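This part shows chain A:
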Amino acid sequence: MTAGAAALDVDGLSVYLGGATVVRGISLRVDRGATVGLLGRNGAGKTTTLRAVMGLVPVCAGRVTLLGEEVEGEPAHWRARRGVGYAPEDRRMISALTVEDNLWLPANACGLPHQAAAQRLAWIFEILPELEPLRKRWAASLSGGQQKIVALGRALMAGQELLLLDEPFQGLAPALARRYAEALSQLRERDRQVAILISESNPALLADVAQKTYTIERGEIVTAT
Partner candidate 1 sequence: MKMKQSRWIWGLLSLAFLLLPGSAMAQAKPKALHVAIITFFSGSGAVVGGPSVNAAKLTIDQINKAGGIDGVPIKAIYVDESGGPTKNVAEYRQLATKSDVILGYVSSADCLAVAPVAEQLKIPTIFSDCTTDALFEGHHYKWVFRTQPPASANALAMALYILKMHPHLKSIAGLNQDYAFGRDQWTAFSTAMKALDPGVKVGSALFARLFSGSYTSDISRLQSEKPDLVYSSFWGGDLVAFIQQANAQDLFGQTQVALSIGTQGGLQGAKAMPNGVIVGSEHSYLMHPGAIHNRRVKGFINAYKKRFGQYPISTYPYTLRRALIALRDGYDKAIKDNGGKWPSAAQFATALEGLKVRTLMGTMVIRKDHQATYHEMIGLSEHVPQYPFAVFNKIITFPASMIMPPEGTANADAWLRSLKPSLLAEVPAPKVYGH
Partner candidate 2 sequence: MTAIAGPLLSATINGVTYGATLFLVAVGLSLIFGVLRVLNVAHGSFYALGAFTAASAWLLISALGWPPLCIYPALVISALVVGVAVGPVVERGLLRWTFGIEAEAARENAQLLATYAIFLMLEDAQKLIWGGQPYYSGSALRLLGITRINGIPYTNYQLLLILVAVLVLIALRILLRGTKMGKFVLAVAEDPEVSSAMGIPVARIYTVAFTVGAILAALGGALASPTIGVNTGIGSEMIVLSFAVVAIAGLGQIEGAAVAALVIGVGHSIAVFFFPALSSVIPYATMLLVLVFKPYGLFAAAQVRRI
């Protein structure tokens, strides 16, 4: 890890998927402690960008640098162990496990010592107090909104350096969306080091949380503000 480097630096990233180039020469930067928005319509390439950063889709050109380290070809689990947390848009709980097991998975998988993981979990419960009563429930039995919160908590478990949140507000009732945004700002207050990259299709929702916003259209960055 290079001191002073950005949490995430994407340079000329292109992704070719299912016979088409989905992302074309994207460059973006997320500094430590910054919250950056990636704004675009459905199908613009937001999700693919986030997945490429996570290492879930193959990159055909360009560079991804995490915490000053170039990560070309490293698998997703390697990136997770470097402190990247990912909350996919469609939540993707492990339905065969309880909420608590879902939250523990990244900690165990990334080799966090038990003590540290327990502390981290307690910390997550402080930010997301609504999770605590759900710990023993089966993940599959939760509502979609609850699952979204669990997904954020799960991303926080591994994501001590960088959080990749894919359309976190998508499909949330307004009250729950407000609560989610509130949780994010709480997180900001308590941890000034963690970087966040949020994708979103509604500019109004991003305005409150992101200091910087890239707009993506048909796989290309068109504006950066």
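Per the selection procedure, all candidates are chains of the complex that A comes from, given by their letters.
Quick notes
The criterion applied here is as follows: a contact is a pair of C-beta atoms (placed from the backbone, for glycine too) under 8 Å apart; a residue touches a chain by one contact, two chains touch by 3 or more; residues count from 1.
All values reported here derive from a predicted model rather than from experimental measurement.
Checking the candidates 1 or 2 against chain A in this complex, the single touching one is 2.
Chain A makes touch with candidate 2 in their complex at residues 18, 54-56, 75-77, 80-81, 86, 88, 92, 94-97, 101, 104-106, 108-110, 154, 157-158.
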